[in-house]
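A single protein chain has been omitted from the complex, and every remaining protein chain is retained in its original position.
Letters A, B and C name the chains as they come in the text, with residue numbers starting at 1 for each one.
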Amino acid sequence: MKTAKEILEILQKKFPEIEFSLVEDEPSDQIIFTDALKIHEICEFLRDGEGLKFDTLMNLSGVDDANGEKQTNDDGSETIVGGTLSVYYNLDSIELNHKTTLQVSTSRESPKVESVNLIWRAADWHEREAYDMLGIKFLNHPDLRRILMPYDWEEGSYPLRKDYKDPEFYQGMKVPY
Amino acid sequence: MRQYLKNTWEGIWTIIIGMKITFKHLFVPSVTIQYPDQKVPLPERVRNRLYVNMDDCIGCDQCARACPVNCIDIETVKSTPGENLGQTSNGKKKALWVTKFDIDIAKCCYCQLCVFPCPTDCIYMTDVYEFSEFKRNELIYNFSTMQPGEVEEKKDNFEKFQAEKEAQKAAAAKAKAEAAAKAKAEKEKDEKSKNNNSKSSSNDVS
Amino acid sequence: MYESLVEITGLEIFAAFVSAAMPVAFLVPFVIIAVYLERKVSAHMQDRLGPMRVGYHGLLQTIADFFKLIQKEDIVAEGIDKKFFNFAPFLVFAGSYAVYAALPFSSKYIGSETDLGIFYIIAISGLVVAGILMAGWTSNNKYSLYGAMRSAAQIISYEIPTALVILSIIMWTGTMSLATMSEMQTAYFWNWNILGGPEWGITKFVLIPFLLVAFIILYVSTLAEVNRTPFDMPEAESELVAGYHTEYSGMKFAMFFLAEYGNMFAVSAIVSVIFFGGYQSPFGYLGNTLGIEWLVPFEQVFWFAAKGIFFVFVQMWLRWTLPRVRVDQLMTICWKYLIPYSFVNLLVIGIITLL
Partner (left out) sequence: MALKTEELVLNMGPQHPSTHGVLRLEVQLEGELVTKVTPHLGYLHRCFEKHAEAMTYPQVIPYTDRMDYLASMYNNFGYVIGVEKMLGIQVPERVEYIRIIMGELQRIASHMVALGTYGLDIGAFTPFLYLFRDREKILTLFEITCGARLLYNYMWVGGLSHDLHPDFERLTREFISYFRPNIDELNNLLTYNKIFVERTANIGVLPKETAINYGITGPNLRASGLKYDLRRNDPYSIYDRFDFEIPVGEGLVGTVGDCWDRFYVRVLEMEQSLKIVEQALNQLPEGDINEALPKRVKPPKGSIYQRVENPKGELGYFIISDGTVNPFRVKVRAPSFVNLAILNELSKGHLVADIIAILGSLDIVLGEIDR
């Protein structure tokens, strides 16, 4: 059993060049915030490191933080410019029975996060879902396609973004029926 | 070789056991029933078609707000003070004409979330579960008891009342303004006169 | 029947037609009853009611279904070989119907009293394979193709244990004619082949266990030949949707259906002829006791049908009890289990017969 603080200390010792910080909100578990482009190295260490042994990825969720600037378009809809998209990793160690949460953020305009697919195969479909829903590109993912939405869904249209607008037509069918 | 014979024996033996079980079930009375002729008695808490008892509805819109699929559509018109809308069965006084109370039962997800917030228990789920229709529009139930003409009348009434009220208000405001102006004028006048008086007095004095 | 008709009328063609049409008069009502029975048996085994609406307890359901099938649109998908696609169901039905020519329904009626009856049946049922392959291949559907391929492999493989068991019985009884075989097992059930045949003696009791094994082998392999569960690989609905008849609809589908049920009865009848005395009554004949001669053939038809339907019932019973085997296990059962057992059985029965 290790708390987030202890894990953070271990990580800081191991990766002095990467920035870490602890997100503390009232009801939630403590979250370790780190760098999106180094996440695979960190995760690999978390999986294999002595005393950590996070052997499974419980959940990976992409979130639109909606912290950018809101701009109102001509037709009254809103577009968010700037700000970040986040990915949360909920890790679990079956062997040592402890859990932790990691968070990384990436820019909204060109969201790029390193894939952890090769570390936990469980991440495969979760990452595809995050790509599908929020458009987060997972670098080095072997098969980054849409998963829940149709393959021919409009390029650049990601439903779970807060400023998402329904397309008017999909394959000649009116969408808001 | 032993494994071979064992496999053969197990194959035949487990098949015989299975056949024994199914044969026994040939004589077990069936658990299904002939549905439209026979029906399963429904328990009392059963959740099926929504029903609204309009006599008790006060038009508070709480059910519509609780609905996760927005299938309830309520429009209300305020009553004028002279009108008596009666009381609900649990003694609440009605204050709104419910001009529209539509439930699109095709959208309804039977979650019962609308039933609990109702202050007068007038919306509830009944045990009617056979209400298919050929047209989708027929699944939109209009519960409001008011005739279109009546609705118009009430709307007019309210508008008139509103207008009257406005007028009254305006009149009142005007009166007030006038009064205020008057008061002000008077005050000014007073002051003036006072001043004058004082002046005069001063003059007088001087 | 054919010979007697020729004698009476002198018209060979007429005699041939009449005796060929006789089984139809039996087959169609049988299929109607069997389909009803299948649904009712399955329903009651599963604590359900089954069809209840059409007629008393759904008795007329099958007839209603038959009319429904006639009315259905005959869908012919694009990109299929129409000629063979249309021909395949008839070929399958012809294959299964031809078997009826050699079945002795009673001592007075047999379509064709050929001496090679049993081998004729084994040979002619191979025609079904051609029909199924044709249906599967011309459907231009991957599921149909898989179903047809599996079916062909299955039916051909399972003919070997069937033939071996029948061989051992032929060796012992010394006849290939089904009529003669039934005749030998004269009335009363202790004369049936499964109980060692009509001749009393030590061999009768020695043979019983081996004949029982032979019966099981024959029953299992005929089950596989008619593609019934647990060997319904070609139709395996959870894998291949409906196998070789996926693309068929309406009357053509009904032909496959008819052929399947016709086959079911045919193999049950063969089993009953070989082991259970065919048309012979187990308790002697009412006609003989009462002295009414003409009643006997009708009683025989009744017993023949009753035995056949009983084995059809067992097929259904198995179907609603067992899961389906996998395609390679199907072959394992055939080549590694049934064939060695039937060879041993053949040897033992041969030796006993010789002694």
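Observations, loosely collected:
The definition used in the following text is that contacts are C-beta pairs under 8 Å (C-beta built on N, C-alpha and C of every residue); 3 or more make two chains touch, one makes a residue touch a chain.
Since the structure is predicted, the reported quantities are computational estimates derived from the model, not experimental observations.
One chain is not displayed; in the complete assembly it touches the shown chains A, B, C.
Although one chain is not drawn, the whole complex shows that of B:C111, B:V128, B:A163 or B:A183 it is B:C111 that touches it. Across C:P23, C:P89, C:P230 or C:G308, the single residue that touches the chain missing here is C:P230. Residues of subunit B in contact with the chain left out of this view: 7, 10-11, 13-15, 17-18, 21-22, 25, 31, 43, 45-47, 66-68, 109-113, 116, 125.
Residues 25-29, 31, 55-59, 61-64, 88, 90, 94, 97, 99, 101, 120-122, 124-126, 133, 146-150, 159-160, 162, 164 are the ones on subunit A that touch the missing chain. Mapped onto subunit C, the footprint of the missing chain covers residues 42, 45-48, 142-143, 146, 229-230, 232, 236-241, 320-329.
Operating definition for what follows: only the chains that are shown with their structure count from here on.
Taking each chain's centre as the mean of its C-alpha atoms, subunit A lies 63 Å from subunit C.
Mean C-alpha positions place subunit A and subunit B at a centre distance of 40 Å.
Shared interface positions of subunit A, defined as residues touching 2 or more other chains, are absent. Every residue of subunit C that touches subunit B in the complex is listed here, in rising order: 41, 43-49, 52, 216, 317-318, 320-322, 337, 341. Here subunit B touches subunit C in the complex through residues 7-8, 12, 15, 18-19, 21-23, 25-34, going by the rule given at the top.
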